[in-house]
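Removed from the display is one protein chain of the complex; every other protein chain stays in position.
Entry: chain A
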Amino acid sequence: MEKKKNGIVKKFLSIRGMGQVVTVTIGLIIMCVIFGILSPSFFSGRNVGNLLRQIAPILLVGIGQSYVMITGNIDLSIGSVLGMSCMISATLMTKGISPTVAVFITLAACLAVGLINGLLVAQFHLPAFIATLGTMQTARGIAQIVNNNYNTDAIGKAAQGFRDFFYYGKLLGIYNTVWITLVLFLVFNFLLSKTRTGRHIYAVGSNIDAAGLSGVNVVATTVKAYLVSSFCAFTVGLITCATAGMGTMDAGNMYEMYAVAASVIGGVSTLGGQGILVGTIIGAAIWGVLQNGLQFAGAPVAMRNIVIGVIVVVSVLLDVIIRTGRKPKLKKSN
């Protein structure tokens, strides 16, 4: 029995990237305990429900950014695509278009940005930072122009179903937002870990030349990663529109950075080729717990910023140390 138990634990830990995930999970648990002690209402059923719903959007954009980071790139346009999604859907709905049609039109626009990102990076070989910086500015401009540089009116009673579906409604006591995120996580995690596309994504991130020479279609793989990222930003844009019940031009501001933080804390490497989405869940959870817990603890806003910054740096340091520390250990065991 002893040997069997060890086998399962070892197998679990030997999944690439799981080591960091375990470390940050322990950190998350400690954080939750501390916040629970500081403020009893932190663990109330109501707050847990809210907290999950607050983590969901961060996790979604985190999934998108993780996909792109694993290919060795970055997507700076996430926040702006979110804003674009929020504004386009809201503007269409205020003009009387049904939520379903508005959602599809918005989806097309957001996927177009993802496609452009992927092509600029993989086909035209622009550095990802520059390409997505450009689409970030352009998408934000589109978000502003869509309703003539105004925030939109309220999306109205006809959109109540839309609002309930994406934000206010509950199923079996859990907010719909959380269910939507869970389903999307399962889909994208399966895609990344169990399909050929997923393996290609890791390959491109590990060594783009070797991947290309081995027959991986680098352009298609990069485009797919950016499409996933834009799709996630699109979804969170809809959630934001449903939350506020209107479109705001600066929605999603800085979200690409939160997405990087969530990915990096969870063990996605900034160098590409490494990281698992389970880690991004923990990264997003740490982000959400900090925002939520520090408010209950009455901490000033500067404290929150400092704490988050420190955690992000420590997470990347961990990744670097583990990566460089691993090589000699491997040699020894051989």
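Everything that follows uses one rule, which is that contacts are C-beta pairs under 8 Å (C-beta built on N, C-alpha and C of every residue); 3 or more make two chains touch, one makes a residue touch a chain; residues count from 1.
The working rule: contacts and distances are computed from a predicted model.
Between the names "RNA polymerase sigma factor", "Glycine cleavage system H protein", "Nitrilotriacetate monooxygenase component A" or "Monosaccharide ABC transporter substrate-binding protein (CUT2 family)", the one given in UniProt for the chain missing from this structure view is "Monosaccharide ABC transporter substrate-binding protein (CUT2 family)". Contact with the omitted chain, checked across A:T23, A:N50 or A:N217, is made by A:N50.
Here one chain is not drawn; of A:Q20, A:S66 or A:T240, the residue touching it is A:T240.
Panel shows chain A; residues 39, 41, 44, 46-47, 50, 54, 124-126, 130, 133-134, 137-138, 140-141, 144, 149-154, 168, 240, 243-246, 248-251, 253, 291-292, 295-296, 298-301 of it touch the chain omitted from the view.
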